[in-house]
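All protein chains but one are shown at their positions in the complex.
When the chains are written out, they are named A and B in that same order, and each has its own residue count from 1.
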Amino acid sequence: MKRTVLAAALMAGLALPAGAQDLRIGLMSTLTGPQAVTGQHLRDGFMLGVEHAGGKLGGLETKVTIVDDQLKPDVAVQEVEGLLKRDNVNIVAGVVYSNILMAVYKPVVESDAFLISANAGPAPVAGNRCSENFFNTSWQNDQTHGAVGKHVSDSGIKKVFLLAPNYQAGKDGLTGFKRHFKGEVVDEVYTKLGQLDFSAEIAKIQSAKPDAVYTFMPGGMGVNLVKQYAQAGLKDKIPLFSAFTVDETTLPATEDAGLGLFSASIWTPDLDNVANKRFVEDFRKKNGYVPSYFAAQAYDAARLIDAAVRQAGGVKDKAKLRAALRQAKFDSVRGAFAFNKNHFPVSDFYLVEAAKLPDGAPAMLKRKLVFEKYADDYAGECPMKW
Amino acid sequence: MGTAGPMLEVSGLQASYGAGQVLFGVDLRVGEGEVVTLLGRNGMGKTTTVNAIMGLLAPKAGRVAFCGRELTGRPAHEAARAGLGLVPEGRQIFPNLTVRENLVATADGRGAWTLSRVFDLFPRLRERQDQMGGSLSGGEQQMLAIGRALMTNPRLLLLDEATEGLAPLIRKEIWQVLLSLKRAGQSILVIDKNLKALKRIADRHYVLEKGRIVWQGSGAELEAERERLERHLGV
Partner (left out) sequence: MDPILLAVQTLNGLQLGVLLFLVAAGLTLVFGIMDFINLAHGVQYMIGAYFAATFTAVTGSFLLGAALALPAAVLVGVALERVVFRHFYGRDHLDQVLATFGVIFFLTELVRVIWGPTPLSFPVPAWASHSVTLFGGATYPAYRLFIIGGGLAVAAGLYALVARTRFGMLVRAGASNPRMLQALGTDIKRLFLLVFALGAMLAGFAGLMAGPILSVEPSMGDNLLILAFVVIVIGGLGSIQGAFLGALLVGLVDTLGRSFLTDAVKLVLPASAAVDVGPALSSMLIYVLMAAVLIVSPTGLLPAKGATR
């Protein structure tokens, strides 16, 4: 044991000039299985962020170890153990799915490393289980649902039909929508997780005759729903609103069926700021596809780390690094970026529509502002002060 | 007995199920046009011998040759195509096929046997041709099993338990049919417990005991030594 430590120290000494620090990051993403495309976006976004810093986040030699959680909490816990113990990472970043984040949350925030979620934002970690070692560069899950709810309400729609998969995130999503939707819910239908044929639900919608439908149907489920909804001839009759359902990861598959559908987001590829232009352009050039919010938030996570490490003068002083992270002095692709007390960003939320970029590639484009500087509903439960 | 060497030649056949050896070197021959019996008490290895000949069971040692073809260790369909027609123990007709389908499914269609010839042989099958195989009585099933084997135009018919468990009238009918087949020149290897009937149609007999041939001879020789053989035959 002692010998290996000594050998590792020697090797580290050989690899680096004396006194130099390096930065070790574990990037956790979902890279295999049906939802791998979201994880791919996240990874590619983060890596572009590293590349834009010349491979040296905060000026330090940066080693990113990418691990695949396979969307399995037990696998994620194992992988994160490896990152913390074997790779000795300073920061664990990434994490697409909330159940994965909940699984790795405790091990990471109780270690010496920071945890920076680039996507998942479950309620507990925004509320009473918030941590000074945890940051989030996306949103709290309910916010996007709430933003759609507000828009649907604002546009005078009275009766909605709600549809989500039968699991915690599905129920939370519809609850988030209802918090800001003031009209009547004509029916609330929960489908089996992983269900791919929605003919029965679509027939129910037809029969219930609502003014609009709101759904949260991530991944392949959403692709199917959107296609089948259009095939049933309902798209132009009963507007279909959604969150985390129609985006740049699913539009290539839904194609025309998805175009014209509305959702909400903190970011779109057409947001007009310098950082975003550079990000979208370089991302498309490098990866050959249009980035989604998964990629944008991960890119922001990398840029946040870059700025904070630079400001803190390295990663040795954890308190200093934390203070720098809190200040978040970087040019976010979403424009202004600021953390709330619970380390979740306070962001503007836009109504977005699936449409085509000038070159014809489908993407979610900004239509109007729904919430300005929207703080999540759980921040009040977080006891953290700074 | 044919002069051009035997049709079926089995020598030194050994077979086992897992660790338990059942055949310890069986030798037997059947000549062209001959009817030969394989006798022996329950569990002596008669069915095992038949299965090993057919290739339903891979022999441990020994050799099976049929019409000059080496069949040892070959899959069962090759034995069947070489001209061995099996009427298995327990009849094993296909219960979910009709009588007619049982007959035509595996028919080879190139020889003398046709559906109508089989129906002439067993008129009951003609009446029941659209009935499911599984709905036939035991005797009818045995007729079907014989008809099914004949439809493959076998050069040698292998009958394992020709009349076991059948009503006397049906037995009679089957023996009658076998006799007529013999008269038409059909070679047959038959297993049964009915010595009286067997003696009437068979040319030669083999007695199997504990996986070995312990006696062989003609019907007259069998009669002469009957008392001594009774123990082996269990009749």
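Keep this in mind: a contact is a pair of C-beta atoms (placed from the backbone, for glycine too) under 8 Å apart; a residue touches a chain by one contact, two chains touch by 3 or more.
Small disclaimer: the values here were computed from a predicted structure and weren't measured.
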{"item": "Residue among A:E255, A:D282, A:D331 or A:D377 that touches the chain left out of view", "value": "A:E255"}
{"item": "Which of A:S98, A:N224 or A:N276 contacts the chain that the document leaves out", "value": "A:N224"}
{"item": "Positions on subunit B contacted by the hidden chain, ascending", "value": "54, 56, 75-77, 79-81, 86, 88, 92, 94-97, 101-102, 104-106, 108, 132, 134-135, 148-149, 152"}
{"item": "Contacts of subunit A with the absent chain, listed as residue ranges", "value": "32-34, 36-37, 40, 166, 188-192, 194-197, 199-201, 203-204, 206-207, 220, 223-224, 227-228, 231-233, 249-250, 252-256"}
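The rule is short, and it goes like this: only the chains that are shown with their structure count from here on.
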{"item": "Centre-of-Cα separation between subunit B and subunit A, whole angstrom", "value": "75"}
